[in-house]
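The complex is shown incomplete by one protein chain, all other protein chains being positioned as in the whole.
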Amino acid sequence: MSVKLLYFAWVREQTGIREETIELPQEVATISDLMTWLKERGPEFAAAFAESHVIRAAVDQTHVNHDARVAGATEIAFFPPVTGG
Amino acid sequence: MSVKLLYFAWVREQTGIREETIELPQEVATISDLMTWLKERGPEFAAAFAESHVIRAAVDQTHVNHDARVAGATEIAFFPPVTGG
Amino acid sequence: MIRVQENDFDIGAELARLTEGRSDLGAIVTFTGTVRQGAGDDKIDEMTLEHYPGMTEGELERVEAEARSRWPLAASLIVHRFGRLEPGDNIVLVITASAHRKAAFEAAEFLMDYLKTNAPFWKREVSGDKARWVEARASDDANAKRWDARGKAAE
Partner (left out) sequence: MIRVQENDFDIGAELARLTEGRSDLGAIVTFTGTVRQGAGDDKIDEMTLEHYPGMTEGELERVEAEARSRWPLAASLIVHRFGRLEPGDNIVLVITASAHRKAAFEAAEFLMDYLKTNAPFWKREVSGDKARWVEARASDDANAKRWDARGKAAE
């Protein structure tokens, strides 16, 4: 299954990527699994997701928790806690 | 002692007077005394101050209670509860 | 700053004047009270606001000073109109500005609550050939009283 990944703010700065499309590996069931898998892609991703507990995620533009399932997602975004307003 | 009296809103409409200057009688010590004395000046005043408990007063442009002393006052105003804003 | 006037006010212009050249403000709250037309038995054609010149200015200044002693306001403004008003017309404008939004929101609410119970204004509503003085609402007294217990507010 192919899914679009987006990175914002310092997650984007550290991964060095704004967006990409990947094939979701079979073993990735949740947001948490996906972050674990991403960390192994190289030092930039390891650094970006080192403190994965502070990173927020959205599946198809809706905030989700780390235990949310990713099956069926079209777009998954990772970002720090929001600071607008 | 001479003092300026002012009437506002329906107190003004009922007394028919916007402002006047009177000599304060000796027996008038408080706002409450003054309202009692005013009621005896005629039917308009009796009507205006019939429900004297709802009427508010200000001595020299400061809100006061009915037991406030009037000695030394330059200006005393009577009006309904305020409804601005 | 306070002002009592018969003329209308321009909220954008008042805001611009108050905030011009300021980069220390993080949060600006405005409250505008306007004449509601109402409906049914409460429908009005016009309204007259009577006030007590002299005392009005004094009370608004006192209320503003009280707000500034309770919250760290970088700027504030109260403008209150008097005279004849029609449905939709502006009645009162309160602006509060602070570094943080909580102070600006609380101070604006406080100013409106205190002004409602202390500023010597009286509304007379006209509907067709009938006129009536608006009665004070118990809820306004209650709103003003809730600040008494608090004294100095947080932040």
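For clarity, chains are labelled A, B and C in written order, and residue numbers in each chain start from 1.
We adopt the following convention: contacts are C-beta pairs under 8 Å (C-beta built on N, C-alpha and C of every residue); 3 or more make two chains touch, one makes a residue touch a chain.
This structure is a prediction, so every number in the text was calculated from the model and none was measured.
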Left-out chain, listing which of the shown chains it touches: A, C
Omitted-chain contact residue, chosen from C:V63, C:A108 or C:A136: C:A108
Absent chain, residues of chain C that touch it: 10-13, 15-16, 19, 21-37, 87-88, 99, 101-102, 104-105, 108-109, 112, 143
Chain A residues that touch the omitted chain in the full complex: 6, 8-10, 12, 58, 61-63, 77, 79-85
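Definition applied: only the chains that are shown with their structure count from here on.
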Distance from chain C to chain B - Cα centre to Cα centre, in angstrom: 26
Whole-Å gap separating chain A and chain B, where each centre is the average of the chain's CA atoms: 73
Residues within chain A bordering two or more other chains: none
Of all residues in chain C, the ones touching two or more other chains: none
